[in-house]
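Just one protein chain is left out here, and the rest sit where they should.
Naming follows writing order (A, B and C), and every chain is counted from residue 1.
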Amino acid sequence: MFAKSKLSTPALACLIVIILVLNTFPVAAQDIVSADTGTVFIPAPPTGVTAVDFKYDRGERVEISWTLSADDNERGQVSGYNILRAGGESDDFVPAGTVAAGIGSYTDKDVESGTTYRYLVEAIHAGGTVPSAVSAAVIPDVELINWNLANLFIIALLIGGAVIYFISHAKRGKKLFVRKIAGLEAVDEAIGRATEMGRPILFIPGINDMDDVQTIAGITLLSRVAKVVADYDIKINMPVARSLVMTTARETIREAYIGAGRPDAYSDDMVRYITDEQFGYVAAVDGIMVREKPATCFYLGAFFAESLILAETGNSIGAIQIAGTAMPAQLPFFVAACDYTLIGEELFAASAYLSNEPRQLGSLKGQDVGKFIAMIAIAVGVVAATVAGAWGGTFFIRLSDIMHRLFTIRN
Amino acid sequence: MNGSRRLSLIILAAVLVVFVVSWILHTTGFQGDGAGTWLSVRDGFLVTLAAFLTLAIFSFLYKDNPYYKFAEHLFVGVSAAYWMCVGFWSTFVGNFIPRVSHTLSDFFQVPYKGFNVFYFVPLILGIMLLLRLSSKVGWISRWALAFIVGTTAGLNLIRYLRTDFITQVSNTFVPLLVDWKGIGPFFSDLSLSASGQFMLTLSNWVIFIGVFSGLIYFFFSKEHKGLFGTASRVGIWVLMITFGASFGYTVMGRVSLLVGRLTFLFQDWLGLIN
Amino acid sequence: MNNLGLIISALVIGLGLLWLLIRSLKGKEVERRVIFLFIGLSVSVPLLFNITFSEKATPIVRAVFDKIESLPPGSKVLISFDYGPSMAPEVEPMSDIILRHCMIKNHRVYLMGLWATGQSLSASAVDKIIKAEFPDKINGLDYVNIGYKAGNQGVLNVIITDFRKMYATDVDGVDLDSLPIFDGIKSLKDMNLLVSVGGGFPGIKEWVLFAADPGHIPLAGGCAAVSAPLLYPYYPRQILGLLGGIKGAAEYESALMKKYPELTDMPIPGIRMMGPQTLAHMVIMAFIVIGNLSFFFAGRKKQP
Partner (left out) sequence: MKRQIPIIITFIVGTVLILSVFFPPFERLGEDFSIYFDIIAVFAFFLGGGNLIRIHGDKIFKRRKDWGFSLVTILGFFIMLAAGLLKLWNPGGIAADVAATGSLFQLMYDWIFNPLGATMYALLAFYVASASYRAFRAKNVEATILLVAAFVILLGRTPLGMYVTGWIPESFSILQIPNMAIWIMTSPNLAGQRAIMIGIALGVVSMSLRLILGVERTYLGVDNE
């Protein structure tokens, strides 16, 4: 203790002197290149260059790190570092990249797996460069499995496994309880109203393409609606914003009509493509609404700003409106302006709920297991964070750490 | 019937007069800055057209009318073609051509990136889709749809799990007691700043209980009764706060858009403000 | 003039609302067209009389400002224009002011867009800000516009590993490899800061999901007010800061003006737009009050 302070006092004094000196003289006084003599200040080279294979990739990255040059400071005597690479047996070092001063690592993404590489790092200064020693050889490798994602895999397996388990469990004929979802109870009533009034049903599957699960969820609901529509011969009107959605929706409705034994009643005109443009589409749908006055409007899929334009126009013509989306930003508008709204997860559960098949209902039970896992994890994480933060304790600190690691994706 | 027809003709005439007058005024107005006559005639027309289309859309607020219909139909045609052209140039020419044909790459003057046989997968699937137009082999378009649905399902499963599930869960690992310094300081600083422990702690409690009860609301396979029912009711309340708050927060953005359009009308068209 | 306008508009709108209030006390509902009329008035009147307020930056906006302010000159900042013209009035002031700030700080700026419509908007930002206000900046060295590629989040999926797999050239058709600004830049991971300005899909959320999160790259955002609450959960861990709606832009403009007082001629669209906002908000709140009064009054009438 004593020895330490004995040493550190002079060190501290030196430091203070250095700082004072540095501050007294303007920066210009210690020019990097002195104009009078033409001599160039040469900074110390970077040291300790190491190159290691980047873990869990296709063997296309090498991570290089080094200790900064001793002269790498705010005076800018080192302006950056060049990273050079030599492949195979050759000593021919070629530039691999450049980083700014103060940075001691670089990831080389221009390598091929299986080749041997060596690296060196040059400090760049006003008069040229100063090279470091050459690093040990490294061979970038293809890893077959990304162990960084092990936690994602475990969680996917837990939740996916639960869903699959309950789907197959249900196959054996066990009926599962599912709570009522108001918006879905109202579907029959809404379709019935269109029958009574002799007016069409408007079905909007959102404005995203088939690469959005919400659109697919909307289409699966369409198949339920289309069955009733085909049975009771109600007019369905489905303007869409994507060509692929049009193709899919036609397939769905046509099959519903074939199923109802009336393939002749089906017409491709039930589904029509408008335009890919969000507001062009909305302009047209608004027009359709005020001119054809549908009795019932379904908005099931991915929606953006147009949600409220549609819902308010639908409201002005007195239609019953059932909406459902997993776009959290649009839910408030649907909740405010529609009669029933399927909130987020309910949209995905809807087709299973309406199908009333044991296997589909089983998947809902699987979802609930997922929620249960989330709740347990949150409870454990919160308790661990609270206790570790307030009172410490090795166990809780470690538990908190484990929970964070389990729920953090490194890659 | 006849009266309303006459009225609409009068309106049409008035609209035409305003349009032409605006065109003429803007044309003379643009001549000052040295642009060619043709350009100023063109720009005068374009500004007037844009103003007309803007007002035509706004007129829908009153009721449906022929001017809105015109604007709507024009918009549908132009925008459908717009996205097709963009898709053609950026995806088809930009991404597809450079991977399949050197000749075509040269023709469209895009850098050839080397032949890649896998790019025939979307080509074949695309053709399968087009076969939908034939009634005999139309069923084959389902293969393409099946491919698309499989892709969507596979990609989204992991993505949503990764960010919307795992990250949101770990973000909720909040301590329920923040930086305890004693009862006095705890209650004396009720601010949102980092020193206000009360609010920090309260916020974390609200987040914890809110997320928990919100999740309970979404439970499907358990009846919402008793304690579980109470929790689910709290969950609905939290969701209602969320919806109300998001709605209120959005108003500002929506008004901005209106400001943008009115600025165009007042400034670029009428020149009332600058 | 300003005060006169304010008084007249307040008087007209106030009296109108009072009349509606009295009607609603008799249990009469307000027709939607009347509401539309009031909104139209409350926005256009302040616009014509030009009323402005100064703003103080909230921490979430301050974080973005400080990040750009503290990055060393020459840092690589990528700004993505993820919006269309319809959203532009709200978010364009953000991309403008952030671009201007980067230019002042001598950062290297890479412009791109996940929206097809973003390409022309980024091009116009180059003309309007860089070429007009910073004429000595060189295209290809100090800034570059690589434009739009179709594919939504797919684009990010690709450029997080390799720019050149998606972008062969910049918007002018110049090969990326011949641009000095792309020396040593392979992917998004080589950027010091990503900025996504936009609000729909694809937007900031996709940048979090497919770029910032997997690549551990700092990300700042500017978005329409509607998407801001949705993005709050990502702050501050996954997004370092966020400009939410025109108020966010106004706050940023005020912060920049305070830091660089010499920028007197700088356009301040955000600050200017706050005038109509205030009046419109008050009118909407008045209608909520009127709606509830008429609801209670009509409800009480029916009871006995």
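By our rule, a contact is a pair of C-beta atoms (placed from the backbone, for glycine too) under 8 Å apart; a residue touches a chain by one contact, two chains touch by 3 or more.
Just so you know, these numbers come straight off a predicted model, no measurement behind them.
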Which displayed chains the unshown chain touches: A, B, C
Listed residues B:Leu12, B:Val78 or B:Leu270, member touching the removed chain: B:Val78
Residue numbers in chain A that touch the chain omitted from display: 56-58, 142-146, 149, 152-153, 156, 159-160, 163-164, 167, 209, 211, 213, 216-217, 219-220, 223-224, 242-244, 246-248, 251-252, 254-256, 259, 268-269, 272-280, 282-283, 305, 308-309, 311-312, 315, 326, 328, 331, 333, 335-337, 343-349, 351-352, 355, 357, 359-360, 363-364, 366-367, 370-371, 374
Where the missing chain touches chain C, by residue: 30, 32, 35-36, 38-40, 43, 53, 58, 84-89, 119-120, 123, 147, 150-154, 157-158, 161, 171-173, 228-230, 232-233, 247, 277-278, 280-285, 287-288, 290-292, 295-296
Chain not shown, touching residues in chain B: 46-47, 49-51, 53-54, 57-58, 60-61, 69-92, 95-96, 108-109, 118-119, 121-123, 125-127, 129-130, 132-133, 139, 142-158, 160-161, 164-165, 168-169, 171-172, 188-193, 196, 199, 202-203, 206-211, 213-215, 217-218, 235-252, 254-255, 257-258, 260-261, 264
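Quick note on the criterion: only the chains that are shown with their structure count from here on.
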Co-neighbours of chain B and chain A - touch as defined: C
Maximum centroid distance from chain C, chain identifier (CA atoms): A
Centroid distance [mean C-alpha coordinates] between chain C and chain A, Å: 22
Distance between the centres, which are taken as Cα means, of chain C and chain B, whole angstrom: 14
Where chain B touches two or more other chains at once, by residue number: 83, 162, 167, 242, 246, 250
Touching two or more other chains - residues of chain C: 86, 213, 226, 229-230
Contacting residues of chain C [partner chain A, same complex]: 32, 72, 74-75, 86, 152, 161-162, 183-184, 186-187, 189, 200-201, 213-214, 226-227, 229-230
Interface residues, chain B side, partner chain A - complex: 57, 60, 63-64, 68-69, 71-72, 75-80, 82-84, 129, 132, 141-142, 145, 148-149, 151-153, 155-158, 160-162, 165-167, 169-170, 172-180, 208, 211-212, 215-216, 218-224, 239, 242-244, 246-247, 250
Contact footprint of chain B on chain A as seen in their complex: 151-152, 155-156, 159-160, 176-179, 181, 210-213, 216, 244, 247-248, 251, 273-277, 279-281, 283-284, 286-287, 290-291, 328-329, 331-333, 335-336, 343-346, 349, 353, 364-365, 367-368, 370-371, 374-375, 377-379, 381-382, 384-386, 388-390, 400, 403-404, 407-409
